[in-house]
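One protein chain omitted, others in place.
Up next is chain A:
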Amino acid sequence: MFSCKLFGAVAGVAVAALSATGALAQAKDKIKVGFIYVGPVGDHGWSYQHDQGRQAIEKAFPGKVTTTFVESVPEADSERAIEQLARTGHDLIFTTSFGFMEPTLKVAKKYPNIKFEHATGFKRAPNLATYAAKFHEGRYIIGQIAGKMTKSNTIGYVGAFPIPEVIAGINAFYLGAQSVNPDVKIKIVFANTWYDPAKEGDAAKALLDQGVDMLAQHTDSPAPIQAAEARGKFGFGQASDMERFAPKAQLTAIVDNWNDYYVERTKAVLDGTWKSQDVWGGIDSHMVVMSPYKNMPDDVKKLAQETEAAIKAGTLNPFKCPVIGQDGKEIECKGNGALSDEQVLGMNFYVKGIEDKIPQ
């Protein structure tokens, strides 16, 4: 169901070694599952969607599983919160932000019998799995929609931080737009926050002031799309379906669907079959879901649906080679006809046509 990326083999060997010593978990009747969120559950974006996943677990295993969460945990001070969950009888702990990587690893080493899952990181252990989603697949689709719909020929992007995941998202979005509109221009603003409605809104307004009429966002609050709605422009929901915040402006939203994954992993702990792994799910595995296409002409909608189907079928990869860098040189193609997973996960360049520079 899920594609396994880096080090999957290594983790597999480690698990095999562990099971040989008899330390692998037994099936259990009742378990506790804990979550650490970087933002408030009410952000209507990233943390909100993880909390939807938590609620899906509660629904799927009534009476068998109890869940707990700690919200707005600062990354620099998260080790204690994670350890509190470990100490209070939780069997499976999800830490849902990149910045929790080292603390999760530290706590996982201390509590070898508890299972840990860290979102968007790359450090694993026999009892620490990682998972992430290919949101750039969805960003390619919304790029095509934006490229088709823009009248000012200028599209905008509110980014959180210039980290690889965000950079890959910007590139996928722009490549999508370029594929249907070769002359389209993009303007990018980094808000330097994952969740701060005031800053995000300001960034969005700055872009709209510069003539942007299609606004994508990689920050978690509905503020940017609300700014687009207020100006009569269009935008795309981030992480959750934000239609109720911007009924006229939202063309579609890239929804993070952790529900299936969380239920599956909880079941694995209940069954005693949990193993450390590395999962990178996309549209095909239902981890990335496009909310209904609205507020757009039928031909654009049709295009978006076709692209979605092609990505799902594996016939279209947003980073199919050749990918041309800003300097006009082709990026070395390390994958099979497309950039390799490692190249996408560590992306630190903009593609040709983006006139900005990545802030360093």
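In the analysis below, a contact is a pair of C-beta atoms (placed from the backbone, for glycine too) under 8 Å apart; a residue touches a chain by one contact, two chains touch by 3 or more; residues count from 1.
We adopt the following convention: contacts and distances are computed from a predicted model.
Participant: Which of the following names does UniProt give to the chain that is not shown: "4Fe-4S dicluster domain-containing protein", "Carbohydrate ABC transporter membrane protein 1, CUT1 family", "Peptidoglycan-associated lipoprotein" or "Simple sugar transport system permease protein"?
Facilitator: For the chain missing from the view, the UniProt record says "Simple sugar transport system permease protein".
Participant: Quick one: which of A:Lys28, A:Lys59 or A:Arg80 touches the chain that's been left out?
Facilitator: A:Arg80
Participant: With the missing chain put back, which residues of chain A would touch it? List them for me.
Facilitator: Here the touching residues of chain A are 34, 40, 68-72, 74-77, 79-81, 83-85, 87-88, 98-99, 102, 122, 161-164, 192, 342, 345-348, 359-360.
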